[in-house]
Each structure stands twice: as structure tokens, then as C-alpha cells.
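One protein chain omitted, others in place.
== chain A ==
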Amino acid sequence: MDEDAEDELIISADQLLVSTTAAAAAGSAGPSSPAAGDKPDFAPLSAKDERGARGEIRRVRVPPHRLSPLKRDWMKIYTPVVEHLKLQIRMNPKARMLEVRTCDETEDMGAVQKAADFLRAYCLGFSPEDALALLRMEDLYLDTFEIKEVKTLTGDHLSRAIGRLAGKDGKTKYTIENATKTRIVLADSKIHIMGTFQNIKIAKNAISSLIMGSPPGKIYAHLKIVAARMKGRF
């Protein structure tokens, strides 16, 4: 019995597709089990149908240090959300919340989530142009971790570690960013990395080794190799 219940829950490819095999056909009792030999043909849903009666709303809290940059970059944030994603956005200054919600013109249901991610990235510290990549590419992710996750450092060691990560005038950070095509935000002891999955991994490794204490030169050498590999110059 339990197995049957589980089978019902699990929508396997066998159920969706027409299958002449007796075993699959006999066991399955799914809700949308098609008739043998007929392929169901669904027209794409319209946005309205997709979202249903109620629209979706997302709220993103803006940290205090990002409030004035937000005011400065409002148009850069507002424009892509409203014009390209066709959402509605507003800032609630009292609650210091950015709100995004769907409207009639919204075409894509995933737009709200994307907008939320975009806003969240901005609030973490990324520039609006960098955060815009989240809207345009789907493969980009945000990764956040703390220094103490890598190594427990206190006081001066921590400061030194942060200094090592940044490098002089941000040299090291930019090197990592350029080599791995990511964007890094150092927020005291939190580190945010935005990029594709593989690149995030590489950047994270580099940052971790820096935190652990390896000299930047070593990191550069490793990054060179990585960059060469990524460029295709093996």
C-alpha cells in the first residue's frame, strides 16, 4: 500500500509518456495517465493563468549601509525590473524594504524570483551592473561564507586575513575576480561571491587558501594556470 502511495506521488517519466510496457502500464495509476498511444498536447499557459488570481510579491530588506547607495542607484535598479521584467517595485523607507510584485503585464513567472535575487545581490553589496547579470543569465549563483568557516581567526589575525584577501588597493580581490570571472564582496568577515558554479568554486578555493595563510604570489600562480585553462590555452 505504501508503495502504491509513493508511486502516486512520484511522477516518473514513464507515466507521462506513452509506454506499451505492461509492467509500467499496469502499476501506474497516475492522475494524468494518458490513453495508450495518445500524446497530450498542452498549449503554453499565459502569464495570467500561470500566476493565478493572486499575484506574487517579494520583499527584500535593505541594510542600512545600502540605503544611500540605493537612492543613488535607484534608476539603475528600477529600470531593468520594471521595463525588462515587467514587475512593479517599490521601496518602503519606513520598513526599509524593497518590494517587488507581479502585475498584469508580467509575462514570466520566474521574473519575480529573479528580481528578488537581483535586489538581494544589490543589498549584499554588489554593484547594480554586476547584479544585472543575475537577471540576464540563469546560471549565475550567489555564494556566501564567513572567514571563521574556513579558519578561526581572532583579532589581528582576522584583520590581517581580511587584508590579505583584499590586497593592496584591492589588488588580490580584483585578480581573483578577473581570473575567475566572478564578483566578490568582502563584508568584514563575510565573503559573497557571484558567478557560475565552477567559477565560484575556484574563487572560493583561492580565498580559502588566502585565509589559510598562503602568500598571494602563490595564489596568482595558481590563478594563472586556471585562467589559461579557462581561456583554452593549455
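Throughout what follows, a residue touches a chain if its C-beta (ideal position, glycine included) is under 8 Å from a C-beta of that chain, and two chains touch if they have at least 3 such contacts; residues count from 1.
Operating definition for what follows: contacts and distances are computed from a predicted model.
Per UniProt, the protein behind the absent chain is "U3 snoRNP protein"; the candidates were "U3 snoRNP protein", "Glutathione S-transferase", "Ribosome biogenesis regulatory protein" or "Cytokine receptor-like factor 1". Touch with the chain that is not drawn comes from one residue among A:P63, A:P93, A:G110 or A:G170, which is A:G170. Although one chain is not drawn, the whole complex shows that of A:A133, A:V150 or A:L186 it is A:A133 that touches it. When the missing chain is restored to the complex, the residue among A:L124, A:L158 or A:A227 that touches it is A:A227. Listed here are the chain A residues that touch the chain not shown: 127, 129-130, 132-133, 136-137, 140, 167, 170-172, 174-175, 177-179, 181-183, 194-195, 220-221, 223-225, 227-229, 231, 233-234.
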